[in-house]
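All protein chains but one are shown in place.
Naming follows writing order (A, B and C), and every chain is counted from residue 1.
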Amino acid sequence: MAGNTFGTLFRITTWGESHGPGVGVVIDGCPAGIALDETDIQKELNRRRPGQSDITTPRKEEDKAEILSGVFSGKTTGAPISIMVKNLDVDSSKYEELKNTPRPGHADLTYELKYGLRDWRGGGRSSARETIGRVAGGAVAKKLLLLQGIEVLGHVVELGGIRAKPVSIEDIRENTEKNPVRCADMEAAVEMQAMIHAVRSEGDSVGGIVEIIGTGVPAGVGEPVFDKLSAELARGLMSIGAVKGVEFGAGFKCAQMKGSQMNDPIALRDDKIRALSNNAGGMLGGISNGEPIICRIAVKPTPSISKEQRTVDMSNMKDTRIKITGRHDPSIPPRIVPVAEAMVALVLVDQMMRGGFINPVIGEK
Amino acid sequence: MAGNTFGTLFRITTWGESHGPGVGVVIDGCPAGIALDETDIQKELNRRRPGQSDITTPRKEEDKAEILSGVFSGKTTGAPISIMVKNLDVDSSKYEELKNTPRPGHADLTYELKYGLRDWRGGGRSSARETIGRVAGGAVAKKLLLLQGIEVLGHVVELGGIRAKPVSIEDIRENTEKNPVRCADMEAAVEMQAMIHAVRSEGDSVGGIVEIIGTGVPAGVGEPVFDKLSAELARGLMSIGAVKGVEFGAGFKCAQMKGSQMNDPIALRDDKIRALSNNAGGMLGGISNGEPIICRIAVKPTPSISKEQRTVDMSNMKDTRIKITGRHDPSIPPRIVPVAEAMVALVLVDQMMRGGFINPVIGEK
Amino acid sequence: MAGNTFGTLFRITTWGESHGPGVGVVIDGCPAGIALDETDIQKELNRRRPGQSDITTPRKEEDKAEILSGVFSGKTTGAPISIMVKNLDVDSSKYEELKNTPRPGHADLTYELKYGLRDWRGGGRSSARETIGRVAGGAVAKKLLLLQGIEVLGHVVELGGIRAKPVSIEDIRENTEKNPVRCADMEAAVEMQAMIHAVRSEGDSVGGIVEIIGTGVPAGVGEPVFDKLSAELARGLMSIGAVKGVEFGAGFKCAQMKGSQMNDPIALRDDKIRALSNNAGGMLGGISNGEPIICRIAVKPTPSISKEQRTVDMSNMKDTRIKITGRHDPSIPPRIVPVAEAMVALVLVDQMMRGGFINPVIGEK
Partner (left out) sequence: MAGNTFGTLFRITTWGESHGPGVGVVIDGCPAGIALDETDIQKELNRRRPGQSDITTPRKEEDKAEILSGVFSGKTTGAPISIMVKNLDVDSSKYEELKNTPRPGHADLTYELKYGLRDWRGGGRSSARETIGRVAGGAVAKKLLLLQGIEVLGHVVELGGIRAKPVSIEDIRENTEKNPVRCADMEAAVEMQAMIHAVRSEGDSVGGIVEIIGTGVPAGVGEPVFDKLSAELARGLMSIGAVKGVEFGAGFKCAQMKGSQMNDPIALRDDKIRALSNNAGGMLGGISNGEPIICRIAVKPTPSISKEQRTVDMSNMKDTRIKITGRHDPSIPPRIVPVAEAMVALVLVDQMMRGGFINPVIGEK
């Protein structure tokens, strides 16, 4: 399972299972001299935390971040930053009965087939709690980006077939955190919330689409050929559980477009060379062009549903049926927003270090 | 530009520009003892080669592969395999006039902004000729996969709004290479070909969607968390020029689905634990489940079109307009098929080595 | 400081400072199904721990290992294994006065010049406590090696000019842990111990040479060219603080030898192709030949001495003199033995996984 490290110069390594003692991350490659304390981390963890609203899992976790290394007198030292979050509200009782019956849509079966055993308590390593390390690492990345004038903003643009109307970056900044679905179109947000309540009452769940925007990214970020900014973003975003698709700018719509529609015209605006539209999603040839970076991810419906489903009992190799009664979010998109933002922020910092935009050793003055 | 290497245990490093002496690849990590000669490489290069049909660029290139190392007495030795293809039909005349006017939708501007200079002849490093190294590397990867009973098959499923009807794997194997658009639905293929002729006569171009399927992949391939099979496939596929989106299985459709629709039921079939549908695209938690791996990519319309477009003349920093008159494919999907297959094959071999499925040292017996 | 990860398929990431809350390691890439508990780790940490004898620092640390992830029902799961050791006996008082006066032979000045600030308490990240994570990771590596019949054994062969007489592997296994200097020649051990007492009473310190032997390593381990087994061992061993030289087999003596003396004759022994001597140190062309792997490292005298030394007061940029009065080992070789063993074990496991000798996913049956 040597696959728990992400990044080249700015790197996170995450660890921990849903029902073990805790989860955590080691952030390696943070420049020295950056003001950092636990509130920086906590702010982002609180956005990811379960139990924020009536549409999330009722698991009660404070998700309190402890910084164990790499910070001295309120500043980063250049040493690895180890952050730990203890698991407190652990209840494995509902999982014991699922030990031998892999849940459809979950990683239970694939872990079992790969490793010959698995920590079945709460999904073990494949639980959404794994994303705590990503969000904590992303919180540090966001601090570094802010020093460069870069913001990473996520919002839900579609949920259960309900589409938000097009919104401005200001709308996203303003509205997203004001409603529990994290939709910047406040009217669609109400409908989406109702939809979530409805599917939950049916014992079902629902998928959606999340958009993540990077503003203020200078031109020239990204390495050509294999380490394109777009390729690294795709890898980072697709590595989040439940994501089944990634697109940039016009994305899949480009399949139905002509070159004359897709190409963003180039023109001078305030003496700068700019694109007049942004079908490219801020990247050409995998390198940023100075326009906002636009990413969208397809998020599948939560696989844990209480409706009856077919599966196999591995203890006797017989077909069987299960109903899943643990504590689950009926829809993932609202809570995936901070996770997706974290992955975009991590990629941006790493690529900006690789491209000489952020000094990897010396931070803010 | 340290971004020209792809893979961990099975690795390719590509080099070369469109109008330089040639392009090539170093394949590192191929096991010893595999029968390999230039025809293995040539077969795949011929599928990618320009001038195959009346819907591709008229540039005439034989794309003849020379193996320069790593093979002795007809077998691989474990040493790096260096493959070179010379550029023969180079005509930079049409590019000189575009030197100062970045082409919309191209990497001209981003390379210029990143590096302060660029090889403007034929797109330089950002040319589609860069993919020759990928295809040559992929040819070796495909040989290794075939020894494991794995096939990687690509086909065009949508082009300019025309959608192919659903096809079987047999249809893909049978039909794809029979028509110049590489569409396994022979009727849609005719329409797509007509569409390509039509847009070309308008001086325009058109996008599409390509599907790549991996058959016979055993369960357990892929590393959890960041190095998921899906994440590595997304990175590999998104690193191909012109790709603006990647999805697996149900992909973006999952946004409109409920959990009860999306989850693939699990059941015994011939005493094996199988998924009864494949919305997951053959991967759960980023690990293969034994079902076919299903990837789809959105390919943008060729940015080089002869219609007039707005751009900026960088020599005098004034708005201007250009018409591009070089030799170009009016639609990329047909020729991207072997490139996308190569990337999928490269990821599969690398992940199978990392997971202990393919011995990295000793090849076929 | 993105340099805290070691290994490709079997990887450790360490974190922590001498006087922070604790130190730790994340071990990524351990196969599933290996029996593992805290006693496996503790056994090795106890060998590295301060306060084992009267020749080590009086700092009192239990160095109690806590496993926070990756183990379930007594077995590894393939998930990252996070191990933490709390710092208990922290006394920063002696360091405050050294804040502005870099200690000769220490990393104080280089950290300060690189980062512009440093955690000066107890050496911060450059403290020998950093090696706890290495030893904990090495403990897991040693378990994996033992399943392959491989042992890694270190011993002190020279200290302050006193040379141990040549010993057998049995002597090393038998004697090393019986004396506080970890010298397998029991007579030399007594002299070395006396030497350490003598230099300590002078307020000085003394260097030495440690040998590490890998027994039972099969032929074929190591990747040619840059990732040679010897190259990776050299990197791993040289990354330990205080190491100033690394050699294999005949080592630096080869400079005075002729080819006819250096070359190990090849002959059949019990129907196996063997080397009749081991000047090669068990590696040819960077690949193991089936003979014991023989590494030696030069360990400098502890830089912290109580004799007066010249330095600069960085607060006023004036020449000054210091006497260092903290708690220190007067000689590093005895305590570096388990650290050096750990690095050799980590390299061997990683290279054996890369070479297909150890399955990276499935452990013991």
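To be clear about the criterion, a residue touches a chain if its C-beta (ideal position, glycine included) is under 8 Å from a C-beta of that chain, and two chains touch if they have at least 3 such contacts.
For clarity, every value in this text was computed on a predicted model and none was experimentally measured.
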item	value
Options B:G124, B:G220 or B:G236, residue touching the unrepresented chain	B:G124
Selected from C:E61, C:E158, C:E191 or C:E341 as touching the chain missing from the view	C:E158
Given C:V199, C:I212, C:I293 or C:V361, the one touching the chain that is not displayed	C:V199
Residues in chain A touching the chain absent from view	8-9, 78-79, 220, 224, 354-356, 359-362
Residue numbers in chain C that touch the chain omitted from display	1-6, 14, 102, 104-107, 109-111, 113-114, 125-126, 130, 158-161, 199, 204-209, 219-220, 222-228, 230-239, 241, 243-268, 271, 273, 275-276, 280-281, 283-290, 298-305, 307, 309-312, 314, 317-319, 354-355
In chain B, positions touching the absent partner	1-5, 7-11, 13-17, 20-24, 26, 28-30, 32-33, 66, 68-70, 72, 75, 77-82, 84, 111, 114-119, 121, 124-125, 360-362
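Here is the rule we go by: only the chains that are shown with their structure count from here on.
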item	value
Multi-chain contact residues (two or more partners), chain C	8-9, 78-79, 360-362
